[in-house]
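Missing here is one protein chain; the remaining ones are kept as they sit in the complex.
Our next item is chain A:
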Amino acid sequence: MKLNIEGLLVYFPYDYIYPEQYSYMLELKRTLDAKGHGVLEMPSGTGKTISLLSLIVAYQKAFPLEVTKLIYCSRTVPEIEKVVEELRKLMEFYSKQTGESNNFLALALSSRKNLCIHPEVSALRFGKEVDGKCHSLTASYIRAQRHSTPDVPVCRFYEEFDAVGRQVPLPAGIYNLDDLKDFGRRKGWCPYYLARYSILHANIVVYSYHYLLDPKIADLVSKELAKNSVVVFDEAHNIDNVCIDSMSVNITRRTLDRCHTNVDTLQNTIQKIKETDAAKLKMEYRRLVEGLKEANVARETDVYLANPVLPDEILKEAVPGNIRTAEHFVGFLKRFLEYLKSRLRVQHVVQESAPQFLKDIFDKVCIDRKPLRFCAERLQSLLRTLEIADIADFSAVTLISNFATLVSTYSQGFTIIIEPFEDRTPTIANPVLHFSCMDPSIAIKPVFQRFQSVIITSGTLSPLDIYPRILDFRPVTMASFTMTLARTCLCPLIVGRGNDQVALSSKFETREDFAVIRNYGNLLLEMSAIVPDGIVAFFTSYVYMENIVASWYEQGILENIQRNKLIFIETPDAAETSMALEKYQEACENGRGAILLSVARGKVSEGIDFVHHFGRAVIMFGVPYVYTQSRILKARLEYLRDQFQIRENDFLTFDAMRHAAQCVGRAIRGKTDYGLMIFADKRYARADKRGKLPRWIQEHINDGSLNLTVDEAVQLSKHFLRQMAQPFRQEDQLGLSLLTLEQLESEEMLQKIAKIAHQT
């Protein structure tokens, strides 16, 4: 249908529309008009992606000069592919309606592992291996060597691409990962480099968060993307953790040992080159004297996305003299390494700030702040000069140099914690230096600064106001949308007591309590008897799940559950869990019914949807608080309190509730879907917990569903499931939660729609 969103003609590739989709598009349009950032929460399964795409594509077509590019970031590879498929559908609809052939170029970009078509390289299993092997075939000096010695192996796909691929831009169209591979195979071009090259002139780019948020990758891939782009972070409820992860560094003894070998290799290589090709080193020296002017010019003219690892100030300066020559730099690295080694020889936990660390290093080994800041840049230059084939081998020394740059650049927002052993095993020495970022805004700052509109959206972003605070930006729109429902297809229940009135809770004091564990088992057992097909149960942590499973096994509860359904359990091994997942789906598919025991914050809870019969009930055992004894977390909480005035408990509860909401939200993936959401912990009944759930879940929790016993919950569930089992047709939804164009345009409906968006 064709929609009129405040004067913008939007093609929407369906015959009907959900009211909240219309509302969402309205808000989105206003955000784009204001050229500002937005935070939008809309339940999953209400067609968020297609609404986003429809509106932004329409906007691009209407104002081609104001919005040149859409950068759509999602988290997982399947999500990325889903987005591209939806986009394809939209574009097909466009060409059918307008009769014009599509002139948009949209493509997905992923790592080499997912795009490589080289027969040997693509057969490798791990992403890192693929990257390393690819680099060893495509690095510039390898290819230069080939001119003299033709038997050096190179990648023919890259060669072909390099020869002709850049001359003609990728023809307009929608390219998913497989399409890129097909295209690459047909032309004999490398799809990965083709995609990386093509994102510069593509209208729509779909890739993962890391390509924008991880400075190491963003610098390679995304720095030239146009300023007047719209950036969308979908499934953004964990975006702060992604930011922090990309800026944090952990150093163990093993890292240092490997770094040591790296440095030795560097030294030997330098020695060799000095004997054969001294000119090369001289040339590098000259370049370093000139400094990083080029980069500076580029950034000032706003061509590049800023790199937080490469702070502005150092661009104006030349590399300091004491690390300018290759030997000096290697010597410098060695000194730094020895210092780190000495720091790891600790008997007790040390926590210090970056300035303290810098002072200590100056006192002990006379390393100044300035050369440290240039460390990362200097190493890159050296590796280029030395023509190192396998970059992956030098990951350790790269890590150390990145650490050096970061620690000397940011006096705030980071903390250094040195732990001599793991908490669980105090007898085994395993010293680790954690350099952890506590401020997610550091990594995302360049994105907010550079791009005109950044949209943060997800099914679960409540409470909305916390994201602008921790990411440090000022949005023009913040809105939460509810799900309009013709029938109440979700049934949140808070089970607070067992049948014997024992309070159910996963809190630390009662964690080992047999009565609680037994009652949890009883809840699962009773549910397994009444819920059809699939049940997914989440535990607060892996260790907790292991313990509970073991005592259920001893008490014979699992055996009884097996009479009703098959049991599958998540393990730390991803491959094993994948298999369990597939078998779980198979068991749901063939009618056996199954239970999946899984972990909140685990891979399953973050990436796998349990649509329809794959998840008729989700049980959340306990409140998934993060492990609060961790020193890194404590430091982060302190920082949040001092910098953003967010109280520790507020943040912890927020974090626990967003994960709980993620877990239970896995079961509802649309309006035709239905599912039970069982929160098995009495603490959920409290207003401060409940109030942090997304609005679309919260509004279905009434007083009758608080603090239930297991039996009461079973009764309510039975009633709910019986109602849901009735046929549900399109006609039932029409006019309420599903609209035709005429219905949408009625005055009354427009008024109703205005209420869907809940502004904060």
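Annotations
Here, a residue touches a chain if its C-beta (ideal position, glycine included) is under 8 Å from a C-beta of that chain, and two chains touch if they have at least 3 such contacts; residues count from 1.
In the analysis below, contacts and distances are computed from a predicted model.
For the chain that does not appear here, its UniProt entry gives the protein name "General transcription factor IIH subunit 1", which is one of "AP complex subunit sigma", "Actin-like protein 6A", "General transcription factor IIH subunit 1" or "Phosphatidylinositol glycan anchor biosynthesis, class Q". The omitted chain makes contact with just one of the residues A:594, A:619, A:721 or A:744: A:594.
Considering the full assembly, A:248 is the residue among A:31, A:198, A:222 or A:248 that touches the omitted chain.
Although one chain is not displayed, its contacts with chain A can still be listed: residues 14-18, 47, 49-50, 76-78, 80-82, 85-86, 89, 110-111, 113-114, 127-128, 178, 207-208, 210-211, 214, 216-217, 241, 244-246, 248-252, 255, 395-396, 399, 422, 424-425, 428, 432, 434, 436, 542-543, 546-547, 549-550, 553, 556, 558-560, 562-569, 571-583, 585-587, 590, 592, 594, 603-604, 607-609, 611, 627, 630, 632, 670-672, 730, 733, 738.
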